[in-house]
Structure formats: C-alpha cells, structure tokens
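One structure, pasted below without further comment.
Removed from the display is one protein chain of the complex; every other protein chain stays in position.
== subunit A ==
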Amino acid sequence: MGGLVTEKHVRYILSIEKRKDDFMSVVMEHLRMNGAYWGLTTLDLLGKLDTADVNEVVSWIMSCQHESGGFSGNIGHDPHILYTLSAVQVLALFDKIDIIDVDKVTNYIVSLQNEDGSFSGDMWGEVDTRFSYIAISCLSLLHRLDKINVKKAVKYILSCKNMDGGFGCTPGGESHAGQRGINTQTRGGHMEVFCCVGALAITGSLDLVDKDLLGWWLCERQVKSGGLNGRPEKLPDVCYSWWVLSSLIMIDRVHWIDKDKLIKFILDCQDTENGGISDRPDDAVDVFHTYFGVAGLSLLEYPGVKPIDPAYALPVDVVNRIFFGNDKKL
C-alpha cells in the first residue's frame, strides 16, 4: 500500500479553481463557498495553505455577504446559513475574522432561531438540526454564543434523539402532538449525527448523550473493507470517515474501530496519478471527498497531516488560536 500522495492532492485542489467551466464546476457553482472551505482546509491540513492567495479569497468572500449579514454560496446567489458558516471558517483559517462586522453576522444567525429553539436555514424556513449545529458553531467561533437561546437550542437537538443513540433532523412527536396528532420524527443520516453531537460538544452538553449506545452504533458502521458506511447495510464511503469518526472522537469511543484498516481504505480511494480522493476506490474524485479523506486521516493521526478539531471542523491550531490566543487575555 502506498502512502498519502500529498503533493498531488495539493496540485489537484489548486487546479480546481482553473477548471471553472467543466460541467461539475458549473453544477456546484452555487456552493463555491463550501468548496472554498473544503479545498482551503485541506491545503491547511497538508501544510500548504500558503499556496492560496489570501487577498483574493478574502475579497471574494466579502463580496458574497448580503445586507442581512448572511453569506451566499457564490456572488449573486441568496444568503444561507450553510455558506455563512463556511465563510467564517475560511476567514478563521486565514486569521481574518476581524475583517467582518461580527455583530451583523451574529444578527443574521440570531434571526434564524425559531420559538422551539430550532434554526431555519434561511428566510424560507427549512428547519434541520444541521442548521442548529451551524448556528452554534459559527456563533461560538465569533464569541457570540450568548446571543441565542442555547438552552432551547440544546433541548431541540435532544428531542431528535433516536433509539439507537443517533439523531434525526427533526424531532419526535411529543412536541408536535398538539397540532398534528402524529409525530414527525425523522431518521437522520450520518451528517445529522455529526451535527447533533458537534452542537452538543460545543455547548458542553455531551453528558446528555448515551455515549456507549451511540458509540456502538457508530463503530458498527465499519465494514470488512475497513471503510465506514452511513447506515446499516449501506456501502462504505470516504465522507463518513469524517461524519462518523469525528462523532466517535467527540464521545471518546474512537478506539472501538480499527484505525489502520480505515486508513488503508481512505488511501485506497486516492487517485495516485492525478491527485484527489473519491467516495470509494476507483470512483471519480472531487474536492468534497478529498477534504473528508484528508480530514479523516487527520483524525486517525496519520503522520504529516495537521490535527483537526472534531467539533469545529477546523485545524486544531486555528481553533486553539481562537479560544486561547494571546488576544484573548484582555
């Protein structure tokens, strides 16, 4: 088995910018902010953030901010909480959070909290626990978590707990029973588990999770090939290396999986010729899976990859700088 082809991955990520015209790039144009976060975080984890043009990135990000304070996925699109977090995360990578009007961004996120503690993604009211995580993570990075009702937000997330210790994206019936006579409990995927565990981690509420139950469910996501799947009986996929692994780390149960086998699975998904990582061996690579593969290797303590924080999904040194940096002394 070969190792991580770092140089090639760096070159692959830098090349994406230049291929603005191929079909996938056009399809993904509306979420370029996410793409920027995936690509630049990967570069940072590989120790190559200096290959990106800071000023160009920062001024593009700022041109995606709207009057409401929220950021859009690209210039000309509508603001959404998804891209607001990515914008803040990228600025954090470059230690440039101070260039935004923090109160304005904060007000945007605060305005999306609903009466029951949940969050909408934008003014159109789609509710999802993913947005709860995003709101909490983003405000925490901005040192403004106290501006929302954290207690209600946590209560809402806990109302989405499943029998297997996991979480769904909207809650079970009790809270809706009055209006609708039936619960609308929904099953979440891998992403929802991460978002709920991450939100609980950031709000210091992990004691409220049954770590053993959730940990067993998560560790059983590892299949024979070493890869992780998102739900029972599904195929493994590199992106779960992030969703599942980060959740396992936050609840201190990551030793329940076989790390070496998972490392091998991720390395097997590399395109060793042209760089990039795909969902499964021999599939087409993309920046999303390249990020999740490298972030997964980081969580697995693969040599040469910077450690990443499992809750904020940013390099540990970036997060430590935000919370323990010298400017916090005052």
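Here is the rule we use: a contact is a pair of C-beta atoms (placed from the backbone, for glycine too) under 8 Å apart; a residue touches a chain by one contact, two chains touch by 3 or more; residues count from 1.
What we mean here is this: contacts and distances are computed from a predicted model.
Hidden chain, UniProt protein name from the list "Ubiquinone biosynthesis monooxygenase COQ6, mitochondrial", "Vacuolar fusion protein MON1 homolog", "Geranylgeranyl transferase type-2 subunit alpha" or "18S rRNA (Guanine(1575)-N(7))-methyltransferase": "Geranylgeranyl transferase type-2 subunit alpha". Mapped onto subunit A, contacts with the missing chain fall at residues 21-23, 25-27, 29-31, 72-73, 76-78, 80, 122, 124-126, 128, 140, 145, 150, 161-164, 168-170, 172-174, 176, 180-189, 201-208, 213, 215-217, 219-220, 222, 224, 226, 231-234, 237, 249-252, 254-258, 261, 271, 278-280, 282-286, 288-289, 298-301, 307, 309-311, 316-317, 319-321, 323-326, 328-329.
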